[in-house]
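All protein chains of the complex are present and in place, except for one that has been dropped.
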Amino acid sequence: MTAPLEASPGSSEAQPEAALKGMGKKAIQGRSLGQIAWMRLKRDRVAMASGVLIAVMVVAAIVALLLDRVFGVINPNAFHQELIDPEQGIPTGPLGGISLDHPFGLEPINGRDLLTRIFAGSWISLLIGFAATLVSVVIGTIMGVIAGYFRGWVDTVISRLMDVFLAFPLLLFAIALVGVVPDSAFGLGRDGSRIFVLIFVIGFFSWPYIGRIIRAQTLSLREREFVDASRSLGARAPHVLFKELLPNLVAPILVYSTLLIPTNILFEAALSFLGVGIQPPSATWGTMLSEASRWYQVDAWFMVFPGLAIFITVLAFNLFGDGLRDALDPRAR
Amino acid sequence: MKHSQEDLLAGGAARPSDRPNEAFLQVRDLKVHFPTDDGIVKSVDGLTFSLQRGKTLGIVGESGSGKSVTSLSIMGLHKRGTANISGEIVLDGQNLVTATPEQVRSLRGKRMAMIFQDPLTAMHPYYTVGNQIIEAYRVHHNVSKSVARKHAVEMLDRVGIPQPDKRVDDYPHQFSGGMRQRAMIAMALSCDPELLIADEPTTALDVTVQAQILDLIVDLQKDFNSAVIIITHDLGVVAELADDIMVMYAGRSVEYGSSREIFAAPQHPYTWGLLGSMPRLDRERSERLLPIKGTPPSLINVPEGCPFNPRCAFAGLNGDLSTTERPEFREVSPGHHIACHLSGEQRQHLWTTEIKPKL
Amino acid sequence: MLAYIIRRLLGAVILLFVVSLVTFSIFFLVPRIAGASVEDMASRYVGKTADAETIRQMAEKLGFTDPLLTQYGRFVSAIFVGADYSTGPTTVHCPAPCLGYSFITQNPVWPDLVDRMGVTISLAVGAAVIWLFFGVATGVLSALRRGTVFDRAAMGVALAGVSLPIFFTGLLSLTIFSYGLGWAVPGGTYVNFAENPLAWAGALILPWVTLAFLNAAGYARLTRATMLETMNEDFIRTARAKGLNERTVVVKHGLRSVLTPILTIFGLDLGILLGGAVLTESTYSLPGLGKYAIDAIVNNDLPKVLGVTLVGATFIVIANLVVDLLYAVVDPRVKYS
Partner (left out) sequence: MRKQRLVTMVAAGAATVMALSACGGGGGSSNNNNNKGGGNPSATGPNAAIGKAFNPSDKKGGTLRFANAGDWDSLDPGDTYYAYSWNFIRLYGRSLMMFASAPGQDGAKLTPDLAESKGVPSEDLKTWTYKIRKGVKFDDGTPVTSKDVKYGVSRSLDKDIFPNGPTYFNEFLDLQGYTSPYKDSDPNGLGLKAIETPDDQTIVFKLKKPFADFDYFAGMPSTMPVPKAKDTGSKYKEKVVSTGPYKFEKVELGKSFSMVRNENWDPATDPNRKALPDKITVQVNVNPDDLDNRLMSGDLDVDVVGSGVQPAAQAKILADPNLKNNSDNPLSARLWFTNINGEVAPLDNIECRKAIQYAADRTGYQRAYGGNAGGEVASSLLPPIIPGAEKIDLYPSKDNAGDLDKAKEALTKCGQPNGFETNISYRAERPKEKATAESLQQSLGKVGIKLNIKAYPTGDYAKLYAGKPDFAKSNNLGMMVFGWAADWPNGFGFLKEITDSRNIKPAGNTNFSVKDPKVNEAIDKAMTEKDENARQKAWVEVDRKAMESAYALPGVVAKGLYYRPKNLTNVFITDGFSEYDYLALGVSG
C-alpha cells in the first residue's frame, strides 16, 4: 500500500506481520484476549487520545456531510473575491488571508474559505479511507484464508495472483484506471461515481498485502490443535473456516485495518495530488494540496492546513493502530 | 527461617555443616521480581543455597517455579531495568548482585558458563558452530583465530562429535539435536568454567541421547572439577547425577537435601507429587502415573500461607494453617530442609502408608 | 543453486508475461469496455487536425482494428525481435527490446526509458543509501535505548515521517530550503552525473533527503521492532552468556539477524522506486521514469505507458528475485534446490 506512496511497505506491512506472529498464543487465564486488549488499550494514553480524536473526526465528517450535502447549511464553495489581490490572485493580508472570519485563510483566485473546505472535504477523505480499507480487507481476507486453508493449487494460483498484483506499479495503474472510467458510471450523482471508483481502485489494489498476512496466519493456525480437533470431529470446510479460523484472525485483521486506513487516506491524497481525484468544486484534502502545489512560491500558507489535516488524521490512525497492536500483542511492546 | 538459612549457607552440597567458607557459590535470600502492567511477578522470592567445587546441584520444579530465573540471575543475564534483583549471589567471594555489569561479563563464559535448553534457538543460526565456539574462547583468551579454531576442534572432539575438523564449519541447523547439544556443551566448556549451569540440557532429546549427554556432563565435570547446577523438571534426570537436590515451587525452595535422601525419604508433599509423576525403571510398574493436580500458581498473586496449599491433598490436616501462614524452611534431618506445616509424624505416616506404596 | 536460479528466472519471465498481458488489456481493453471506439483510440495518435478518414487510416495502421490477441502478439514480438515502423520514405527498425513506438513523438520508447532511468536510479539509489543508514541506525539505537528520551523522540519523528505525504514534505522543503532560504536548487535542473557531479548532487539533494526521510521513518520503526524481538532471542542470551561485550552482542549477533527482514523490504522498496518514484519526481519535476509515466498517461501515449509499466514491473520482479537469492548469502539455513 505504501508502496506506491513511496514509503516503505515494510513499515506498514511487515511490521504488523512480525508483531502479529505471536498474537493469541499467550493467553492469561480468566480473561479473554479482548478484555485484556481493552484493558491495555485503556492504559495507553496516546492511543486512547488518538482513538478519541478519530471518533471526533468521524463525527465531524458525518456532520460535515449532513451540513454540506443534506441541509446545505455550509457553503464550502462560496467566493470571497473581495479578499483576493486582483493582480496577484493571492489573498490580501498576511498568512494567506488568515482572519477571524477565515481562521485557516483563503484559497487563491476565488477566495474560498479553507476551514469550510477542509471541514467539508473531511467526509470524502475519511469515507474513501474507510471504505477502500473495507474492500481490501474483505478481498484480502477471503483470498488469504482460502489460500492458506486449502493450500495446494488453490494456494499457488492465489499466491501467484498476489505476486502479479504486487509487481504492478500500482499508482500508475490507479491513475490510468480512474481516468478511464466515465464520470457518469453507476448512475451515482455528484461526486458519487468518482468516490465509488476511487474506493474500488484503492481497495482493489491493496488487497494482496493483507491477503499475504492472512494467508500466513491461516497456514499457521491450520496446524494448531483446535483446527485438527474440529476437523477430526468431521467439521466441513466452511465450518472450520468461519467458526474456527476467522475468529482467530480477527485480531490481526483489526490491527491491519487500522494501519491500512491511513495508508489509504494517503493513497487517495496521492491520486488527488496527481490530478485524478474528486471533481471540482468539491475538494478532498489531497486535491487542495494539489492546488496548493501551484501556489507554494507565492502563497505557501495555502498548503499548510490541508497538509496538516492529512498529517493529523494519518498520525492519529497510525498511533491508534500502534496502540491496538501493542494491546493485542504484548510482546510487541 | 533465619536460622535454617544460616545452616544451609554454611553447608556444602554434600555436607552442609562442613567447611563453611569453601562454598564456591553462595546464594543468599535471592529475590528476582519483575514489575509488569498486571503487577509484580515474584519469580524468585527468597532463595538460599550454596555449592562447592566438584559438586552437582539439581534444581527441580515445574515450569514457572523460578529455576531458570535463578540460573539467569547467577549468570547476570537479566536485563537491568526489567528485573529487580536483591539478595546476594557470591561467586568465589565476589557478590555478583552488586558487581558492575562489566565485572559480571568478564566472569561469564570464563568462570561460569551455561548450557541452554534448546540448542537450535540458543545458537546463532547465521554463524558456524566453530565460529561460535571460537568466539567464546577468544573473548577470554588473547589468541589468534587459528589457535582458537584448533581449540574448538579439540572441544568438539572431546564432547564426542565425529570428524570435528569438518563439522566445525557446519551451521547449527546442519547438526542433529544431540550433536547440537554436544556443540552447545563444547561451547560452554571452552574456557574451563568453574561453575557450569545446565538448564534442561536434555529436554528435547530422545532417551539414549539423553543418557549420553548426561554422562558427558559427568565426565567433563570430573575432568574440570567444576561446580555444576542442573536444572530440570524431571527428577529422573538428576537422580544419578546430582549430589544435592533442591525442589522449587513458586519461586521458593520447598525441599533441599542430598540426592539419596530426596529419593529415599522425601518429606514435602510437592516432592511426593513430583516423584509420583515420574516414570521409574528401578521399581515395579504401578498402575499409572500420578500427576499433580491443578496448575502452578500465579506469581503475581501467590496464594496466602503455603503457596502449594491449593494443590496439596493434605493442606487441611493442620486446620487453616496452610492457608494463613507461610511454612518455615527448616532442617528436618541433617542436611535435609523442607518448608511444610505437616509434623514429622504426619509426614512419616503419610509417606509410608499413602505415598510410597503407590510409587 | 543454479537450477533454482534458472527456475526462478523462468518464473520471473512468466510473471512479466502475465503482467504485460494484464497491462496491455487494461490499457487497450478497458477503454473499449468503457465505450471508446477504435476511432476514439486512434484519434489519440493523430495530430490536432485529423479528419475522420485520417483517423480511420491511423486505426488501421496501428492495428487497432485487429483482434486484441494479434495486437498483443505484435507487442510481445517487438520486445524480442524488434519491429519496423514506417517514417514515410523509409522504415526505421526499432531494435529489441522494442517496448513500443510512440506515434505521438514518433520515437521508440526504449531509448526514452533508458534515458530516464538514469534520473530515477540516481534518485532512488541516493535516497536508499541515506534512508538505509539513518533508518537502521535510528532503529537500532532506539531499540537499545528503549524507553529513553532518545527512543521516544526518534519514534515520534518516525511516526510523523510515515504519516506525512511526500508531496507535502516535498512542497514544504521546496518552500523553505529552495525558495525561502535559497540553499538548494529547485527541481527540474537535473544534470547527468557525468556532466557535472556537483550540479547533479545539488539538484537531487532535496528529493533525496525528502524521500529518504519518509522511508527512513519506516525503516527505523521496522528495525526497532525487529531488533527488540531479536534481542529477546535465545541466541542473544547465549552470546551474552559467553561473556561477549554488549557491542559485539548487538552488532554481530543482533544486527546480523535484523538485516534479513530489512533486506527483504529494502529490495522491494528499491525495486518499486526504480520503476519510477512517481510522487517525488512529480513534486520536484525530476525527469525520471515516474514523471515520464505520468506525462505519458496525461498525453494518453499508450505505448509509453505500456513500456514504462513493464519496465517498472521488471524492476519489481528483479528486485524480488535478487532478494530471494540474497537470502542464501545472508541466511545459511536457506538452501535452494
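Quick notes on this one:
Note that the chains take the letters A, B and C in the order they are written out, and that residue 1 is the start of every chain.
Simple rule for what comes next: contacts are C-beta pairs under 8 Å (C-beta built on N, C-alpha and C of every residue); 3 or more make two chains touch, one makes a residue touch a chain.
Note that the structure is predicted; figures quoted are calculated from it, not measured.
Considering the intact complex, the chain excluded from display touches A, C.
Contact with the undisplayed chain is limited, among C:Ser25, C:Gln71, C:Asn107 or C:Asn245, to C:Asn107. In the complete complex, the residue from C:Ser25, C:Thr260 or C:Asn300 that touches the missing chain is C:Asn300.
Contact with the chain that does not appear here is found for just one residue of C:Ser142, C:Thr230, C:Ser282 or C:Thr314, C:Ser282.
What chain A contributes to its contact with the hidden chain is residues 77, 79, 81, 84-90, 109-110, 179, 183-184, 190, 273-275, 279-281, 290-291, 293-298. Interface with the hidden chain, as seen from chain C, comprises residues 36, 40, 43-52, 54-55, 57-58, 61, 86-90, 92, 105-107, 112, 115, 167, 186-189, 282-283, 285, 287, 291, 294-295, 298-300.
We adopt the following convention: only the chains that are shown with their structure count from here on.
In terms of the distance between Cα centroids, chain C is separated most widely from B. Chain centres here are Cα averages; for chain A and chain C they lie 23 Å apart. In whole angstrom, the spacing between the mean C-alpha positions of chain A and chain B is 52.
Residue positions of chain C in touch with at least two other chains are not found.
Those residues of chain C whose C-beta lies close enough to touch chain A in the complex are 15-16, 18-19, 22-23, 26-27, 30-31, 34-35, 159-160, 162-168, 171-172, 174-175, 179, 211, 214-215, 217-219, 221-222, 225-226, 229, 261-262, 264-266, 268-269, 272-273, 275-280, 282-283, 293-294, 297-298, 305, 308-309, 312-313, 316-317, 320. Listing the residues of chain C that touch chain B in their complex gives 233-235, 237-246, 253, 256-257, 330-333. Contact residues on chain B toward chain C in their complex (touch as defined above): 72, 75, 77, 105-110, 113-114, 116, 118, 121-126, 128, 135-136, 139-140, 171, 173, 187-188.
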